[in-house]
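One chain of protein is taken out of this complex; the other chains stay put.
After this line comes subunit A, so read on.
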């Protein structure tokens, strides 16, 4: 890897005062950005510059900054989480960009994810889908059975684990031309459908989660596969197929 250097870039960023306001793309020049910095550090640098100029800093979501919480978002140069694969925006580095580049930064665009401010969107629609069925009911009165006492075939356990890697970031919705949430819901349905603990409530789970997903105003999957490519956690389309099977089984019951 070549040594870090400093680059000068132009940023085109969506600015929007609040949920009601009409937003627009604004242009900013930012000089001396180290290619060793992360994308979010670059935005921190921009915000310092804006604060020094007595301007409103750019609002964006972030928390862990290590790719596990799912808070960061950003549609960068036309791609969710920017131009690299298998990473979240907080894991994106400025070495992916060149001196003189213009970088577009936009919020996730979906009817179900309304913009709160600038680049921050409200992803509580995902929480409501989870609340509709993305759980197993457990007796917590002191007789809880240890999960490991129930044998699970290795292959199923692996697949459930891979589905459970979803961090609920919403990149799948952002990148899908239909604004569909089926990769997220597919992952959440699969994670339980594959395990004995989840089978008990499988019928109601898939019906309720899909109903909530539709009510939130997400679009319909047309199997373009863009979500699978942009998902930072490599959630596969197999999970959507499994949800479709689960839904068919549940509907016929």
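Just so we're on the same page, a contact is a pair of C-beta atoms (placed from the backbone, for glycine too) under 8 Å apart; a residue touches a chain by one contact, two chains touch by 3 or more; residues count from 1.
Following the convention adopted for this analysis, contacts and distances are computed from a predicted model.
For the chain of the complex excluded from view, the name given in UniProt is "Succinate dehydrogenase cytochrome b subunit" [choices: "Glutamyl-tRNA(Gln) amidotransferase subunit A", "Arginine transporter ATP-binding subunit", "Quinol oxidase subunit 1" or "Succinate dehydrogenase cytochrome b subunit"]. Interface note for the absent chain: among A:98, A:124 or A:223, the touching residue is A:223. Within the whole complex, the absent chain has one touching residue among A:34, A:77 or A:197, and that is A:77. Only one of A:70, A:134 or A:179 touches the chain withheld from this view, namely A:179. Touch with the hidden chain on the side of subunit A covers residues 12, 14, 25, 75, 77-79, 104, 106, 109-112, 175, 177-180, 182, 207, 210-211, 213-214, 217-226, 229-230, 237-238, 240-248, 250-253.
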